[in-house]
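A protein chain is absent from this complex, but the other protein chains hold their places.
Should a chain be cited, it is by its letter among A and B, assigned in written order, with residues numbered from 1 in that chain.
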Amino acid sequence: MERIPILRMGNFLLVTIQVDMHDRLALQLQDDLTQKISETGATGVLIDISTLEIVDSFIGRMLANIAAMARVLDAETVVVGMQPAVAITLVELGMSLAGVRTALNVESGMELLYELRGNFRPERGNEAIEG
Amino acid sequence: MNFVATSVRSAVMKPLKGETQPITTSSDVVLARQKVRQWAAEMKFSLVDQTKLVTAASELARNTLDHGKGGGMTIEQLEDGGRQGLRLIFEDRGPGIPDIQAALRDGFTTGNGMGLGLGGSRRLVNEFEIISKPGEGTRITVIRWK
Partner (left out) sequence: MSKLPELIRKHEQDLRASWLEQMSTATRRGDLMKDSEVKQQIHDFLEGMVEGLRAGAATDLDAPSWEKPKELMRTISASRALQGFSTSETASFILSLKQPLFNVIRKEMSGNPDEMFKEIWNATLLVDKFALFTTEAFMAAREQLIKRQQQELLELSTPVVKLWEGILALPIIGTLDSARTQVVMESLLQTVVQTNSKFAIIDITGVPTVDTLVAQHLLKTITAARLMGAECIISGIRPQIAQTIVHLGIDLAQVTTKAKLADAFAVCLQRSGRAVVKVGAQAKPAEVAPAANGKAE
């Protein structure tokens, strides 16, 4: 079954969601991320949703869950790149994703993660972790 | 399955053409989203309106699957006076919704997971109608006008 790839950049994990996910794929991502955070001891997770044109309550809950689970594992999560139409719709839907940090793009998201989790820089290079 | 509607649902609104989509798996929910997107884009809805309608469709399709135990979605293009609209009908023969008012209220609920879906979707569309009989099934009709 296809999975969404999780990239590792130093102490952070980077996920780019580009496909229109069906529910099982979303749940799989939740599982995989939690697994990887635990395995690698990552202190930050960056989720790039800049190409997602639809975020419904299921995906919204997934993002909130990931942030919550990551926090339990002592990692911060930042969701970046939400499109204006998506943001407007989510608000209308009633979701504010209060527990989720956000940033405009990958660059500012990374900056935020560095700020939050100290001065860890990518050292040994970045490896892609196939789910 | 395509069809051309020949019956007039109400005195004023005449469905022009449409399409149906069965909703029996979670991939069907994705398909339903994509079809609604195609129709809305073709009718040149604004991007925000498209997003709202497709998101509502996603919520309602998921409800049809998860709560209604499977059913189908019908898309109908509408023309009423000078304005154009898109009507979506979600039907299932599931357990039905005993307390519609409660279901429409926002807030996460455990168990049947209806959460924000219903009440939230209502805010994303212009017209919203829900008919449900416990033991018989549910039909939710929504319309978004251009």
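Rule of thumb we're sticking to: a contact is a pair of C-beta atoms (placed from the backbone, for glycine too) under 8 Å apart; a residue touches a chain by one contact, two chains touch by 3 or more.
These numbers come from a predicted model, not from an experiment.
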Hidden-chain contact residue, picked from the options A:I37, A:I59 or A:M82: A:M82
Chain not shown, touching residues in chain A: 80-84, 86-88, 90-92, 96-97, 102-105, 108-109
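As a working rule, only the chains that are shown with their structure count from here on.
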Chain A residues touching chain B - in the complex, by the definition given at the top: 20-24, 53-58, 61, 84-86, 88-89, 92-95
Of all residues in chain B, those that touch chain A in their complex: 26-27, 29-30, 33-34, 37, 47-48, 50-52, 54-55, 58-59, 62, 106, 115-117, 119-121, 123-124
